[in-house]
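Following this message is one structure expressed as structure tokens.
With one protein chain removed, the remaining protein chains of the complex are shown where they sit.
First chain written, first letter: the chains are A and B, and each begins at residue 1.
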Amino acid sequence: MIRKTNKFVLAVCVLFASIIASTSFAQTIKIGVDGPFTGGSSSMGVSMRDGVRLAAKEINAAGGVLGKKLELIERDDEAKNERGVEIAQELINKEKIVAVVGFINTGVALASHRFYQDAKIPVINNVATGTALTKGPSFPFKDAKDVFVFRTSARDEIQSPMIVNEAITVRGFKKVAILADSTNYGQLGQADLIKALAAKNITPVTTEKFNVGDTDMTAQVLKAKSAGAEAILTYAIGPELAQIANAMAKVGWKVPLIGSWTLSMANFIDSAGKNGEGAIMPQTFIQAPTTPKRKAFIEAYLKEFKPKNDRIDSPVSAAQGYDSVYLLAAAIKQANSLEGDKIRLALEDLKTPVVGVVKTYNKPFTKDDHDAITDKDPVMGIVKNARVVAAKGQK
Amino acid sequence: MRFKFLALAAGIIILSLFPIFQTNTYYIHMVERILIYSILLFGLDIVVGYTGQVSLGHAGLFGVGAYTAGILYFKLGVPFLIILPIAVIVSCLFGALLALPALKVVGPYIAMVTLAFGTIIQILINEMTFLTEGPLGIIIKKPIIFGFQTKEIHYYWIVLAISALSLVVINRILKSRLGRSFEALRDSPVACDCMGVSVYKYKVYAFIISAGFAGLAGSLYAYSEQYISPNTYVFELTVLFLLAIIMGGRKTRLGAIIGAAIVITLPQLLGDVKLFRIVATALAFVVVAGSALLISKKMSTVRKVAVPVIGTVGLMAFSYLIKNISDWRLSIFGFMILLVVYYLQDGIVGFVNNFYMRIFSSKKSARDQIDVGNFDKDDAIISAKNSSAPDQLLNLKSVLMQFGGLKALHDVDLIVKKGTIHGLIGPNGSGKSTLINVLTGIYVPTSGTVEFSGSSIVGKVSAKIALSGIARTFQNVQLFNEMTAIENIMVGLNHTYKSNLFEIALNLPRFKREELAAKQRAYGLLKFVGLEELANEEARNLTYGKQRLLEIARALALDPNLLLLDEPAAGLTAPDIKELLLIIKKIKDKGITIILIEHHMEVVMAVSDVVSVLDFGQKIAEGKPKEIQNNPKVIEAYLGAQTT
Partner (left out) sequence: MDIFVQLIYSGIALGMIYAVVAFGYQLTFSTSATLNFGQGEALMLGSMVGLTLSNLGINYWLIIPLVCVFGFLQGTVVEYLGVRPAIKIKSEFGWIMSTIALGIIFRNFAENIWGRSTFRFPGPFEDDPIKLFGANILPMEILVVLGAVSMMLLVEIFNRKSIYGKAVVATANDRDAAGLMGINTGLVITFSYALSSLTASFAGVLISPLTLAGSGAGGALGLKAFAVAIVGGLSSGLGIVVGGIILGVSETLTGFYVSTGYKDVPSLIILLIVLSFKPAGLFGKTTIKKV
């Protein structure tokens, strides 16, 4: 037994020695990138990562920030909350990152943000949209003196009224059904939708739930149909959204599909095919060269990553990811420091405008508002011929 | 004993000093999680290593523990020190809920039931939003103990203390009668039942104890991660647990700790391509060097080591080829499982032990030896002379045993008198073994009555019947192979214990007393059959003849009124048979009734008081040995029909 124990102690020592040896002190600025690069929401994660990579590459080619190159420490959270927690601890304590960008899944973000907050490391949340990440009654740091979480995506609180507005005001529906997935994303989004509907004195005729990975949505669609819904409002991700569209076609029922920005995901558009045509969603970015910056971004992205059919899997994620790095770089430059607190202060008071893909960021954040996207920014997109285009009547 | 204690103490001291020297909370937290997983794996090892069952439901039980803690903390604000025991109890209840249906079945069915159970737990956690907050998860703060807000480092020490405590408790449980019963039921379930140790009951015990540890680990995990959500407790986690236990090594605590360390550091390793290259290179080097050493010592052939060498070198080459490891993480994970299942069956601990033994030829038994001391008790066998059993100890009336269309026993009447040796003979397939199986509850007769000691045993389970005083041996020896001779007998002595789980865990006097008494009796029984020299030898290493004798000694441990010997002389040499006859007579002198099934006629005729003959499931003759030998019906049955 004593010999066994000795062996064990030796093994532990070797293990730690090898871990410690591998952490070196490089002359780079380490930026953490956290997102799901495998699994169901990976198309958003990978597009976001590619956008981040593109921005970092451009910045480094132009000489980096403060004379140092940006080094991306990418970690796959597998859309699992507990992986996000592990990664947060690793990035903070082991990799000693300066800041982190990413987060696709609201649940992962909720679970891991507090570690960065405690360690005073700025987070730029570039895809996750759950309102509670930056605002609202269930915002975990609402009592904190300084908040280190920023966001460059359109939070649900912005998206839901747009969705509701489209269904109720623009189209004049009175009876709508909500279909949302069972994740944090779907459930929090559903709550925001109900709130936005209530503001117009409407209660949904039914709210239905499904799990990620479900392949048959007949039951949910039938329930919405038998409740007499005139439109379906969705909060879910690509594959399941496609199943909803397909199930509607199957039961021979055609009502408009209006939902969160994820209706623009390539795997929804492709999988739903003609059943997905006409789906409407708020977008911060549509893959169309409407500004010079957008044109340059799209060209660079297509050249660098060569997506299928020249269509970015999730253009919104790519653009927001890209912008988040530029915002961070600007803040580091202005702070002239790698200290988290100084970067936060710089972000809250960016002196020079940053030309981004989504928009030109002119003082995007303040002390009290950590959301770069306001309700003016998103437009409604519509699926047409397997691409997202600006909906009629949009600028 | 002292060495072990010192080693454990040294390990605990090193680990408790660890956070003082390594102040980075990341590494402190990592070791903390290794310790928490170790607790779960200690428990899982009972099920997987000792009882030999697969559980794909432990992630669910881990989740039950975590959520019990989370809900009590979040909804009711219950303090940490009260939460822990409640989490253990709740998990035990769920473990029982799982075990009751699961353990009626075997093999892939168990895998399936436990998997289904785990899935249901996960769905319930996800759906019961009013209780569990659903997919949102619950945020938990580090515990406050007596008004003191703990930090990572304090919590680390708490976890360390609890895991050390778990280690001690689990060691005690596994070394006690419970541990022996668990191992026994894996090696031979049927023998276990016939020794009065109900396989079903003990499997359920094993599951419940295991669930308790899983729950404890779960609740500690909730405080450690400070966040719990339903999608943690999924199938992948269960696979990870199983990988850990198999990779580390079954049936050793050290193996569980190593396994936990590996699966915790695995995501790190597989998240960083540079680190992965270093490790893959080191692994390839170790395997190549080890193989070279084995070949040079002529202990292995080039052919045998080819696959692991090619595999690990290939892995190394692969690690330098890929740029992005996260994409291939799962493949590497799967590859590791395959490697472990085929080349590291005994786990790392077992492998290192074997390697040591082969290289240095140092004989080192993997199991702890039972110290038998110098006891000698002639009265190891409890006499059955004074028992109040009726004169007709066993009474069968028109017993019918039907398998489909086949009547294995047909209208058999049999009376066995107390204190006699009753021979039972017949050609192959005549129903002798079927009869024994009916008597020991393995088969339930289709119709007819079986009375033993004046009460019916039809429909009673094997273990009950065994405890009421019927012991048996088996035609094809059914020993507990991986246990020592003396442990085999101590399984039979399970019925002499009265101490419960808590007395075992706390090592209380009554338990100690009972353990000592059992050891002494077991040693006495070994002496009775002349195997005392081999007390600490594993049963599978004994010669065939000795195995048969050990089976008889084990059967006697049950203090039987009736002993069923199923072909005890089969495969024995002439001197062995002589020894056997002597032993049978000695048993009879103790007043124990014997039913003897045997093909060696001289054995049957030499010792039997009465002989019954079965043919095609029917009793064709009965009487004194002399009469039977001359009975024409018997001769016909044995030699075939003769024309008259």
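One rule holds for everything that comes next: a residue touches a chain if its C-beta (ideal position, glycine included) is under 8 Å from a C-beta of that chain, and two chains touch if they have at least 3 such contacts.
Keep in mind it's a predicted model, so treat the numbers as computed, not measured.
When the full complex is examined, the chain removed from view is found to touch A, B. Among the residues B:Ala10, B:Val54 or B:Val313, only B:Val54 touches the chain that is left out of the figure. Check A:Thr203, A:Ser226 or A:Thr290 against the missing chain and you find that the one touching it is A:Ser226.
From the options A:Glu71, A:Glu230 or A:Asp270, the residue with contact to the unseen chain in the full assembly is A:Asp270. Considering B:Ser331, B:Ser398 or B:Thr543, the position touching the chain not shown turns out to be B:Ser331 (whole complex). Listed here are the chain A residues that touch the chain not shown: 38-40, 42-43, 46, 182, 208-211, 213-216, 218-220, 222-223, 226, 238-239, 242-243, 246, 249-252, 266-267, 270-275, 313.
By the touch rule set out above, chain B reaches the unshown chain at residues 52, 54, 100-102, 104-105, 107-109, 111-113, 115-117, 119-120, 123, 126-127, 190, 235, 239, 242-243, 246, 327-331, 333-335, 337-338, 340-342, 345, 403, 433, 437, 442, 474-475, 478.
Here is the rule we go by: only the chains that are shown with their structure count from here on.
Averaged C-alpha coordinates put the centre of chain A at 50 Å from the centre of chain B.
Residue ranges on chain A touching chain B, taken from their complex, read 1-2, 4-9, 11-12, 15-16, 18-19, 22, 37-38, 74-76, 80-83, 85-86, 89-90, 92-94, 107, 110-111, 114, 140, 182-184, 187-188, 211. The touching residues of chain B, when paired with chain A in their complex, are 3-4, 6-8, 10-11, 14, 22, 24-27, 29, 126-127, 134-137, 139, 225-227, 229, 231-232, 252, 254, 257-258, 261, 265, 267-268, 271-272, 274-275, 278-279, 326-327, 329-330, 349, 352.
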